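Mind looking over this structure? Questions follow.
The other protein chains are all here in position, but one chain of the complex has been omitted.
Going in written order, the chains are labelled A, B and C, and every chain counts its residues from 1.
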Amino acid sequence: MEISLGGQGHEASSHASHIDEEGKVRVGMLFYVIVDIMFALFLISAYVFLRGVNVNNLWFPDGTKNIDLTQTTIQTGLMVASGLCFVLAHWAVRQGIGGLVKLGITLAALLWIATLIYSIQYMGHLPFTQAGGGFASMYVLFTGYHIYHLLLGLMFVIGLTVRTLQGRYTRERHMGITTIGYYWYWVVIFGVIGYLLPIILPGPLH
Amino acid sequence: MSWTRKLVPSYFSGAVLAAIGFIVGSQYVWRVIGGVNWDLNDPGASGNFLEQGFLAGFVLMTLGWLIGIGAFKYPFTWMLGLKDPDHNEELRLAGKDAGIIRYFRFTTDHKVVGIQYLVVTMIMLAFGGLGAMLIRTELMFPGAWAFPKETYNTIVTMHGMLMILTIISFFVGPFGNFVIPIMIGARDMAFPRLNALSIAFLIIAMAVYAFIPFMGIGDPLTTGAGVQTGWTVYGTLADQTGIGVDALALAVILAGVSSQMGAVNLITTVIAMRAPGMSYTRMPMTVWGSIGASILSALGTASLTVDLVMIVMDRVFRTSFFFAATAGDFANNGYIGGGSAWLTQNLFWFFGHPEVYLLVLPAFGFVMDVTSVFARKPLFGYKTAILGLMGVVVLSFLVWMHHEFVSGFLPELRGFYMASTELISVPTGLIFLVLLGTMWRGRIWMTVTMGFVFAFTWSFLIGGITGIYLSDVPADVQLHGGMFVTAHFHYTIVGGALMGFLGAVYYWFPKMTGRMMDEKIGWISFWGIQIGFNGTFLAMFYVGLQGMPRRVADYSPLFAGGNLVASISAFVLGASVILYFYNVIYSWKAGPIAEANPWGAKTLEWTTPTPVPLENFGEIPVVTSGPYNYAEPATPSGVPARGVEAGPAIG
Amino acid sequence: MNSRGNLRTPIILWVVISILLAALYYFLAPVLAQAGAIPPLASDVADNAYQIMAIFTYLSIPVFVGVVVFAAYSLFTFRSRGRPTDIGPQIYGNTRLLGWWLAASFVLITVLYVIGFNGLAQLEAAAPASALHVRVTAQQWIFNYTYTDYNISSSTLYLVENQPVEFTVTSLDVHHSFWIPEMGVKADAVPGELNTFVATPNKLGHYTVRCMELCGVLHSDMNTNVVVETSSQFGTWISQQMSVRPASLFAAVQLPEAALLDASGKRS
Partner (left out) sequence: MRKYLGMVGFLVVVAAIVVGVAFALNAFAFIPAPYAPAASSGGVTVKEDVFPFAPCTDPDFTKTHPEYAQCRPNYNSQYVLYSEPEIVVPAHTKVTMVINNYDSTSALVNNYFLKPQGVDGGVINVDGQQMDTIDPTVVSHTFVIHGIVSQQQPWLYVGVPITGVPDSAKTDDAGMPDQPVVTTFTFTTGAPGTYAWQCFVPCGVGFNGFGGPMGTDGYMNGTFTVK
């Protein structure tokens, strides 16, 4: 929420003319993403920590081993596809290809919303409950954090789509797409991390 | 209907919606759905419905507050692609000729936000001090004679956490908002709405915090009222203590978000909005100190948030982040375990140690600034000071495990953390070098602020030296977790941050209110504070060496003498702080009118008229020299100082 | 006045006051210790710790006095009556002084670190074969002691003079911390983990175990007795315990520990 409130803060106001408005928004968004990355870092380190200190029967109690890989793959695939569409749109807006921008952003937004819906239903049908031991708790926390990302980003997504379709972003002035891109890419990256982590580091250390 | 346009949106409408939100959320869970059963292992589990209700209530309360103060207006106009607000709307939102109501509103003007922060943090400080007085009352004599033990534990917890939240925000909040944009020649913070939102988050966090002692009294299904964990909310105990811990966790998370917003905002402001000519080496030290603090809170706070989220999930959703499966866990129903008790220690202290530097860094900067002002001498080594501040920032992330020297976690790393902890005294020493060098052969003008600077030097010196004892493993094994530690960090935090804050209020009061603070009462409260503070915590050092543990409601008669001295001095300290508050209130009403530049400082905020107009500067000044060149002729009021030409703004 | 800004006076003050304070500490410390400023030391670890603290005190006296003397000297010498009319000398720093300051602090820290590291090495020395093994089980709000060599449990800690003890500390519910002030023994009791500490009591007497980590409502009452006695007394106590305990109980006494080892595998 930080950036969307402040991000375009004095965009339309002319009184602070000696300030690089766009640079301001860029710096702010970068720092916001950094703060968000710190959250993810602590989550990941907690995962590795618990995995390191646990023994088998408590890290994977009975029945919590089998994450449905196909479901997670679909989920992450949607996320990545959305990111790719966004890259396309970003490239297009720098080239000034208006139609492609509108197409890419709209596709990306739809894929984002699809990911959100899919993640929520996936969360509802996990093969284990959050009360099912160390791994289960960490996994639910990761999924929940990802869903929080998607929900928070929903505001950006809708706003960005609407404003793109209004044709507000030109070849010269498209800071909205650039900055929200930072957040977008980071969410995709975190989705991929959350997808790979249980695959790379499944069992406890011995 | 002008009064409705005055009152809606405002903090009053926000309060109304917040109350409605709380009632709706909690009652929905309690009455309508009767609680969600999250524990499939134990289908009958109903022990945490009450907590689920409170949690839902708090969340809706926050949402209602934000809606009620109109924080979501801009995001939705932006989201729906409506017309962007033009300059006049911006100014109206910044409280242009809105009168007194702008202080009770979602107002984007950084000066209004600064005043709001000042008032809110001072109220928080008062309540934290109230907790301290109650603690010292209980410890005045052996035996839990004043309060029951669980009440005492709750008081200790609330005092600790409330003071930490206060001190996190009481420098970067009021002065970082009010002064720093003017200091660097900006018209406002980088993200004014974000700024207003951060104080709104702090206020609602405090509203949630106020629930702690009253939650779940007399309910058979809860673990009782209050929080008995101490401010280090270790997950193991927090999972079991009274359900006030839910309110504590949510309040601290909200306050953490608030401080992160403030940090992002401040860093962006300093990076992107400096006036032309205001290079990084021309910024006053206060700015550098606040930057350091902002970096720490932007990077560190997340750790505590994750810890608290895990605690709430453990309590309410029955996850097992902190339940190692011990025999103790087998006694309860339905917990599988698989967590680690060391995880909560690490998560907490990775925030906890950078955080104590986050408390004192702005005070470092301010103290160096003000020493230069009142000694009429430039800073003794500007780059040295920056080196000191940034060295502290970097090193503070490498020392957190000295809080776990006796926890048995990776004992082979103790050597490294001993080294890094002792190393951090080098940058801190540089600060002292700068202070002494600036005082040396100056023209020291003993105002109350300067008195607080000397008090800072004295107390932080003691705090730092005792810190060396605690950084050393064999000594720490003996002193760890005792009253010695309590006295040590009170000497650093109270003696560092609080002395700086009290001095800063005195120093910038003329700029904020246009009036001087009363000097006589100022000196009376100053000496009272010094006597009370040193009496309290030197006595605490003594009982700590004698071997008194922390956070005990009852102690051996062996420690009675020291504790009696500490309690009486603490009451002196409390009374003097009350006098200081009285001084603030009295001078705000009836203090002598201040001249434009009462201290003869050269920093930019004294070049603006008082009260500072809405956008601070008519023309953005062009800065041509550093903040401390007193060689230039002293300036009559109003005329730009320090080689500032009122020139056309450079785009 | 001409004494303004000359360095001689403060430096003399610094040296003199430091020496005076050091001497004061040298003569006063034993008296205060007798008077109960520190607990009576009863183990090698405690002697080690307080030795290091004494050295630190001697090292920190000049630092403390230096800062205080220079600050106070500037305060009284360079003070201007009321608002200053003129300005101080515009000195923007002194690189040589900075270099000396840094060098001094690094040297000081190296000394401190070497001292501390030696102490740490003594602290981490492994337990000798002759050591008595005591399993400390903390729970809300009491400590139990299990003598794994003899399969005996007790709520009072009996130790043998001049025989090394290896404490293995654990907790059944929340964080506790096992502290014997007189022996300088401190180890957190962390649920699910085993935390060891080796010390050698070297003085007969009755001491106290205190819980050092806030652990709930009775935290302040979570103290038990320590008795350091001769090996013959200890032997009689052991045999007497063996006789009064029905054999069936031993297994039961071990239960929490057994569960703990199941939970945390090999780590001990």
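Couple of notes before you dig in:
The working rule: contacts are C-beta pairs under 8 Å (C-beta built on N, C-alpha and C of every residue); 3 or more make two chains touch, one makes a residue touch a chain.
The shown structure was predicted, so the numbers you read here are calculated from the model rather than taken from an experiment.
Considering the intact complex, the chain excluded from display touches B, C.
Only one of B:217, B:413, B:593 or B:631 touches the chain withheld from this view, namely B:217. Contact with the undisplayed chain is limited, among C:44, C:173 or C:229, to C:173.
Of the options B:26, B:241 or B:438, the residue whose C-beta touches the omitted chain is B:241.
Counting over the whole complex, chain C has residues 137, 139-142, 144, 153, 155-156, 172-174, 206-208, 216-218, 220-225, 244-246, 248-249, 252-253, 255-256 touching the chain that is not drawn.
Taking the complete complex into account, residues 47, 130, 133-134, 137, 142-143, 146-151, 155, 217-224, 228, 239-242, 314, 323, 327-332, 335, 518, 521, 554-558, 574-575, 578-579, 581-582, 585-586, 590 of chain B touch the chain not shown.
Throughout what follows, only the chains that are shown with their structure count from here on.
In whole angstrom, the spacing between the mean C-alpha positions of chain A and chain C is 47. Multi-chain contact residues of chain C (touching two or more other chains): 263-264.
Counting partner chains per residue, chain B has residues 325, 337, 340, 342 touching two or more of them. Residues 38-41, 71, 74-75, 78-81, 84-87, 90, 186-188, 190-195, 197, 260-261, 263-265, 267-268, 271-273, 275-276, 298-300, 302-303, 305-306, 309-310, 313, 317-321, 325, 334-340, 342-343, 346-347, 350, 615, 620, 649-651 of chain B touch chain A in their complex. Chain contact summary for the complex, chain B toward chain C: residues 144, 149-150, 153, 156, 228-230, 234, 236-237, 240-241, 324-330, 337, 340-342, 345, 375-384, 404, 406-409, 411, 414-415, 418-419, 422-423, 425-426, 429-430, 432-433, 435-437, 439-446, 454, 457-458, 461-462, 465, 468-469, 471-475, 477-478, 480-482, 542, 545-547, 549-555, 558, 600, 629-631. By the touch rule above, chain A contacts chain B in their complex via residues 1-20, 23-24, 27-28, 31-32, 34-35, 38-39, 41-43, 46, 49-50, 53-54, 58-59, 61, 129-138, 140-141, 155, 158-159, 162-163, 165-166, 168.
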